[in-house]
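The other protein chains are all here in position, but one chain of the complex has been omitted.
Order as written gives the chain letters A, B and C; numbering starts at 1 within each chain.
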Amino acid sequence: METNFPFALDITVRFAETDQMGVVHHASYIVWFEAGRVAWMGAAGLPYAQISNAGYNFAVVDVQCRYRAAIRFGDPVQVITRLVSLRSRQVEFAYEVVNSETGLLCAAGSTSHICVDNSGAMTRIPEWVAEGLTGNVKREA
Amino acid sequence: METNFPFALDITVRFAETDQMGVVHHASYIVWFEAGRVAWMGAAGLPYAQISNAGYNFAVVDVQCRYRAAIRFGDPVQVITRLVSLRSRQVEFAYEVVNSETGLLCAAGSTSHICVDNSGAMTRIPEWVAEGLTGNVKREA
Amino acid sequence: METNFPFALDITVRFAETDQMGVVHHASYIVWFEAGRVAWMGAAGLPYAQISNAGYNFAVVDVQCRYRAAIRFGDPVQVITRLVSLRSRQVEFAYEVVNSETGLLCAAGSTSHICVDNSGAMTRIPEWVAEGLTGNVKREA
Partner (left out) sequence: METNFPFALDITVRFAETDQMGVVHHASYIVWFEAGRVAWMGAAGLPYAQISNAGYNFAVVDVQCRYRAAIRFGDPVQVITRLVSLRSRQVEFAYEVVNSETGLLCAAGSTSHICVDNSGAMTRIPEWVAEGLTGNVKREA
């Protein structure tokens, strides 16, 4: 299953996201990953709010990020998100954070998620969610 | 060189750190890692503010975190930080986030850093900084 | 009713809370207010987690903050919180953010809250909560 359709989300760096080193703080990238992932799902036709409102969430079980070049306030940024793998109970996304003017790769990372219900218990990804997540790829292929 | 002296920092979960899943948001752990690292340096007798004020910073080049159990508002939390490795230009820390009442391991992760000067350029870790970082271990051993 | 018993919470500035001006970002103070308020309740013998777990929350309806002096990473900070007023459905707190070494007043502000139930609807503050909030004052007076 080819599931690595990329979606590019434009990010406007917030002043609050900088730190006293004069660059974007490293924890902000993790929040950007999330924004990229949510935007990816929206582009796939399956808004995360819809999943969440139905009582399911993709709890994060693993985060990795490798930082390659600092990002400054005013830099034009894109988070490019890909669905890397989808199993019955787990889903994984990969991200690239790039300067959208120069194309410079500033950071790359990934997140793994398990599906949990409203009580926080691990559960199978519902059929309609799995279809929504892969539908995007199918439509593009 | 035995450099894995652990330092435990008590964390009081902030309401702002929770999300609508009713648990601490995963990006907050990355900020807690930083707080743990800074506290570790303070315990080693080398406050990070002193390093930073001298014109040096430990820019983060890699972050990893594995989440094992959710943390809720009101839970008593500790971040246990260890210095894992120290080279001429790079330093690595490891972290465990535990429930300090039950001892349950909630998350484990690591960060890698390069030393940069005020212009953001990579530089050698100054002698006094390297000594400060390892002095803690020596005093404890 | 004398309800302005102050509680001082020590804050360790987080590097993530600074911005590229080299000082603590102004939005961080609002989160500190919350931490101060939660600590005040804990000191009053009524942990906010207990209120929240019982299905009640103090939704913020108004925030004000006046910033007087910048705070830097490494500065020793205290948030001093007071309960200013308590009515059947509303509660107001006031805050001072001070440098705990010099005593310098860095910021002062206030928050107003209404009591909401789990559905988000405004409701009367439960008797046991109102008593818990004022009990602190009584014990101190």
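Side notes on the structure shown:
By our rule, contacts are C-beta pairs under 8 Å (C-beta built on N, C-alpha and C of every residue); 3 or more make two chains touch, one makes a residue touch a chain.
Just so it is clear, the model here is predicted, and its values are computed rather than measured.
Here the missing chain is touched by one residue of A:31, A:86 or A:108, and it is A:31. Listed for subunit B, the residues touching the missing chain in the whole complex are 15-16, 18-23, 25, 27, 73. Across the interface with the omitted chain, subunit A contributes residues 12, 14-16, 31, 34-35, 38-39, 47-50, 52-53, 72-74.
Not every partner is drawn; the one left out touches subunit C at residues 20-23, 26-27, 30-31, 34, 52, 57, 59-68, 70, 116, 120.
What we mean here is this: only the chains that are shown with their structure count from here on.
Taking the mean of each chain's C-alpha atoms, the chain whose centre lies closest to the overall C-alpha mean is B. Between subunit A and subunit C the centroid-to-centroid distance comes to 34 Å (mean Cα coordinates, whole Å). With centres taken as mean Cα positions, subunit B sits 25 Å from subunit A.
Centroids of subunit B and subunit C (each the mean of its C-alpha atoms) stand 27 Å apart. Among all residues of subunit B, those that touch two or more other chains are 31, 34, 52.
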